[in-house]
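Left out: one protein chain. Kept in place: all the others.
Let's turn to chain A:
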């Protein structure tokens, strides 16, 4: 009976209906938090264990923005039991610092959701009405982000109301400072070498992004070509999406945009001009000073050479 129930907990309802209910924006900081929590526990205890924690952020209508997270304490008595007192203390604390963030859900590590997750979820439901669940799989081998988000629905199964998980789609929040921080940490190897030039770094970052773009585009192109040759069954959905993509290309070509764009361009060039003039002034000043000192030296000995050119 248990096995059947846990299989049914993976019930994913029709993709169009249920997943549209909430949209989730996830900050990379949360992912790093969970990763660090798990690594720390593993390093201390010597072996990997499941970790559980809470997610906080902001909710505006139907969109959730998960901005931060903290750990939760749990005891394993048959099933996992969350320590409510610890949670209450932590909640007070984070309300002091992040006053506009609320408790939105919880996270744990592991693979697909299972029976014990349902159990924990029920406890969390006592705190907040409809929490979301984030599962991070630390053992996955493929290149995709091993993070999945779920929400729960109550469904009638065999005549009883049981709780089931439904997968949610999420997007990554892209705040500028966070992006730079993530970028910086990602690109640097454990053995760090001093960065050489700012221009090179900037270009390197752009180059990486461009490479990704080129790869993706090439992939789409190959796929369409293969479809044309008949190697791959024609998929109208893919074709439609590709067509809409190419139609969106000349995004901003209006008059106003061009004007603004060139104004910005000119502003920056003006700034560069200012910088080069300042530099030139400085160099000239140094040159004149040195020259004057040279001439004055001769002037001390014989008062003939005054001024620059004789």
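What we mean here is this: a residue touches a chain if its C-beta (ideal position, glycine included) is under 8 Å from a C-beta of that chain, and two chains touch if they have at least 3 such contacts; residues count from 1.
Here is the rule we go by: contacts and distances are computed from a predicted model.
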Chain not present in the shown complex, as UniProt names it (candidates "Proteasome subunit beta", "Glucosamine-6-phosphate deaminase 2", "COP9 signalosome complex subunit 5" or "Phosphatidylinositol-3,5-bisphosphate 3-phosphatase MTMR2"): "COP9 signalosome complex subunit 5"
Touching residue (missing chain; options A:40, A:84 or A:122): A:40
Touching the absent chain when the full complex is considered, from A:63, A:235 or A:276: A:276
Contact with the hidden chain (one of A:112, A:125 or A:210): A:210
Interface residues of chain A (partner: the chain not displayed): 27-29, 31-33, 35-48, 67, 71, 73, 83, 86, 89-90, 93, 96-98, 138-139, 143-146, 172, 174-186, 188, 190, 192, 195, 197-199, 201-203, 205-206, 208-214, 217-218, 221, 224, 243, 246, 249-253, 261, 264-265, 267-269, 271-272, 274-276, 278-279, 281-282, 285-286, 289-290, 292-293, 296-297, 300
